[in-house]
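Missing here: one protein chain of the complex. Every other protein chain is in place.
Read from first to last, the chains carry the letters A and B; within each, the first residue is number 1.
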Amino acid sequence: MKRLSSPFLPIAPSVAGVMRDVLIALVPGIAVYVLLFGPGVLLNIVLAATTCVLVEALVLRWRGKPLGLFLRDSSALVTGVLLALALPAIAPWWVAVVGALIAMLLGKHVYGGLGYNPFNPAMVAYVVLLISFPVQMTAWPGLQPLWQAAPDALSGATALDHVRTQLGLQRTLSEIGSDAPLGLVAGAGWEWIALAWLGGGLFMLARKTIRWQIPVGLLLGIGLISLLFWAYDGDRYASPLFHWFSGATLLGAFFIATDPVSAATTPRGRLLYGFAIGVVIYVIRTWGGYPDGVAFAVLLLNICAPTIDRYTQPRVYGQRRGAPDA
Amino acid sequence: MSLMKLFGFRGGLHLDYRKALSTQQPIRVAPVPPQLILPLSQHAGAPAKPVVKVGDRVLRGQTLAQPDGYVSVPVHASSSGTVVAIEPRPIPHVSGLMAPCIVIDTDGLDQALPEPEWTPVEDVQALSPQALRDLVRRAGIAGLGGAGFPSFIKLSPGRPVETLIINGAECEPYITCDQLLMAERADEIVSGVQVILQAIGAPHCIIGIEDNKPAAIAALRQAAQRDARIRVAVVPTRYPQGGEKQLIQALTGLEVPSEGLPLDIGLVVHNPGTARAVWRAVRYAEPLISRIVTVTGGAVAQPQNFEARIGTPMRFLIDLAGGYVQAPGRLLMGGPMMGFALPSDTLPLIKSTNCVLAAAPGELRPDDDAMPCIRCGACQEVCPINLLPQQLYWHARGKEYEQARELNLFDCIECGCCAQVCPSHIPLVQYYRHAKTEIWAGDRDQRKADLARERHEARQARIEREEREKEEARARKKAQLAARKAETPTAEAPPAAAGAAAAGSDPVAAAIAAARAKKAQAAPSANADDPVARAMAAAQARKAEREAGSASPAAPATTGGDDPVTRAIAAAQAKKAQAAPSAGADDPVARAMAAAQARKAERQAGSAGPAAAAAPTAATDDPVARAIAAAQAKKAQAAPAAGADDAVALAIAAAKARKAARDEAVIGKDPTDPT
Partner (left out) sequence: MLTAILALAGLSAAFGLGLGYAAIRFKVEGDPLVDRIDSILPQTQCGQCGFPGCRPYATAIAANEADINQCPPGGEDGVLKLAELLGRDPKPLNPDNGVAKAVPTVAVIDEAVCIGCTKCIQACPVDAILGAAQQMHTVIAAECTGCELCIAPCPVDCISMQPIAETPKTWRWPSPAEAQTA
């Protein structure tokens, strides 16, 4: 296409660049994951990512879109990797493949492909899998660091699971605190992966691949509400630190909720969007039927994103302060 | 200078400025080119009206065109020479369209007017603001920053002005014309600022310059020392610092109201080049016939700044700069962020041309395809106006222009920051420009439709009134007649108003009855009295005829007497079927019309027409034979029409003959014409 209008300066950023940054930022987390829980997750990543890219290519061809242009953006790769990271590392191989199919078809291409999906494709797939295959989707590997041969610890409860069941048995958090699945502040092993996600997130922030509003809003949301209840009764409600480092909070804060296509776009809207996701995660974890609620929270807030955008429009230069949002 | 508080502005970008390319050499005065092309509209507002004609010899500084309306300025001869054309020529505009220009072949003498059109003013301070404005207008000064708004208007604020701001930020990459002007002609700029302050009655002035122009800052600080009212403020280098709204915000913390002017918050902003032009116009009686222009880019051998005559072809300047070192990948007027692509380098330099950028292939952004928007919001972050660029994009793309307008599309300054950071490489600014021009076009159409509706309604009202008046006059006459009849002993009722008249000898009742009868008659052809309806009917009849094909041999005999609709249809049919004698018509006009139409149809189709067109027209290959045939046919037709003894018919025949003669002449000129 002949460029008719300014600006004409060469341009650096590209969709492919954004996606590449996301993949790079995921590397430390994946490395720690493999180190602590074995290479199972790598198989999932390979399966899900390959299926995603293949399906993307097929659908693009079928829709008559320029294949090279869209495949090069690696967005399908990112979706596949994020989905794989959300799956239990010991889930059967077909779970990852089915998930990838759902993500690409139901999550992305039925809406028109890149840029048009109202929901986070990886989370759509995760939720469909969780509801369809609850057994396979809740069997998580126990800690089995590569440097320790501990083949017996094949599966175990996650920290969130454990805390949830034990609290149901009327034990207090201080009693649970020293149980096997728990580490220093949250799930044993998982807290280190979470730390690695945080590192990757900070890298993306520094690269301006993502904006600060969603992660900060999310962590604030979950942190404030958990602080409130923890301060009220520390034996029944877990600490903010526990919530930040448990489950998929940090992965969600930096890699999932920040998916730009399905998130809110205004600065204030993003803060609000993140905050609301944090609160909903906490609500699902504490009172809901599932141990973790990142996927549900993200999907719920995806629905709200257009409305949030509408009511959080920034004040335009030269418009009267307090003028009604158009 | 004392420390000044700076406020900054939102968003913006750090760019690769590439200004050093063209700052290696001082401003060079360009010679007069062999030909000057001066568009009549180099400013915002109405084009100027030429006051010279082709063939006139003009001298430097002579007014060539006078302003037309308030928002308009004159155009002057940039050098001496002969006016060789006043015609549409391609102008530097993104559309690539043509606009009226005055073309001068220069004589190389560069001879000035013996007496300037106004007197140079020694004691500038003695002049009134009004006198200053008049001089600035007569000098044809329009903003030299790029927008080209007539400067005298900004010197007539009509309200107190707090501060004059001189926008020396020049934040666009590549462009250095203001930078070098400020460094080299700081004194003239400061003098110009003093004149402007005097004209607008402002107490002080801030000159805003980006911190990447130390030489300009130093020179202006030096020059401004003589006037305590003038301060030089250094602003950080960040695009679009030179945007009027952004510079105002950075220097004063104030915001120009949406769809308002800086004047609304007591500010007036001028460009340094404009300030200098104002000084030269007032002090030396020099109209705006030259300006500083940056000629730069990787395709140019020696990028530099010229002081060049307005109207100089760009190619002339590029050649002065050593010509091309390679074929340019892209030619721009203005900078890469807000400038526009030029179709060719033969276009003239105009008053608002600050830069001619001939980029080497690969130096600027390649033409690439856009990816879908991923709503990353990068555009939103850099938008200096705090708009929602991605929302605007969705609406502009979906042709939902009204929604785009509601999202403050018209506050967009088209700085290009959003498109510059878009990872999907979407030409966002073009979408906004598209939406803006569509909205303007829609508004224009709406205005035109409203005008048409108004005029149509006025016309309907007028016709109705005339009908009513006629009706009333008739009714009065009938009533009089009826009254007279009632007085006479004859008991026989007139057939038309039989029933009513029988009701009695009351003249009023009779009049009512008569009117009613009249109305009943008029009703079916009510709209037939309206020539518009008649014309519409005729147009439809013609169309129906066309659709039916000429299969049905027209029946012109249906000239149904006095019903104008039928007559119009008949006329149309006659025209189509080329049935020359609309036989039944006893109206000489209709007859002449039909004849003329037949002749025209025959000429157009070139096919053999029946009846009246007696002469054979088959020999259409030979234009001479055709002309003769046509002339014969014309004569044959003209004769009976002339015999009609009717002035109108005669006039028509004469006009026809005239037109035919001319048409034939045209055909004769071009023997290859297949018609």
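What we mean here is this: a contact is a pair of C-beta atoms (placed from the backbone, for glycine too) under 8 Å apart; a residue touches a chain by one contact, two chains touch by 3 or more.
What you see is a predicted model; the values in this text were computed from it and never measured.
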Answer key for B:109, B:147, B:301 or B:452 versus the chain not shown reads B:452
Of the residues B:91, B:104, B:308 or B:417, which one touches the chain left out of the display?
B:91
Can you work out which residue in B:185, B:315, B:433 or B:478 touches the chain that's missing from view?
B:433
Tell me which stretches of subunit B touch the chain missing from the display.
41, 91, 93-95, 97, 99, 369-370, 396-397, 399, 426-427, 430-431, 433-434, 436-438, 441, 444-445, 448-453, 455-460, 527, 530-540, 542-543, 547, 568, 571-572, 589, 592-593, 596-597, 600, 648, 651-652, 654-656, 658-659, 662
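Just so it is clear, only the chains that are shown with their structure count from here on.
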Would you pull the subunit B residues touching subunit A in the complex into a rising list?
10, 15-16, 94, 173, 245, 249, 255-260, 330, 332, 334-341, 359, 363-378, 380-381, 384-388, 390-391, 406-408, 411, 414, 416, 419-425, 427, 429-430, 433
Taking the touch rule as given, give the residues of subunit A at its contact with subunit B in the complex, in rising order.
1-11, 13-15, 17-18, 66, 69-70, 73, 75, 113-116, 208, 211, 260-261, 263, 265-267, 270, 309, 313-320, 326
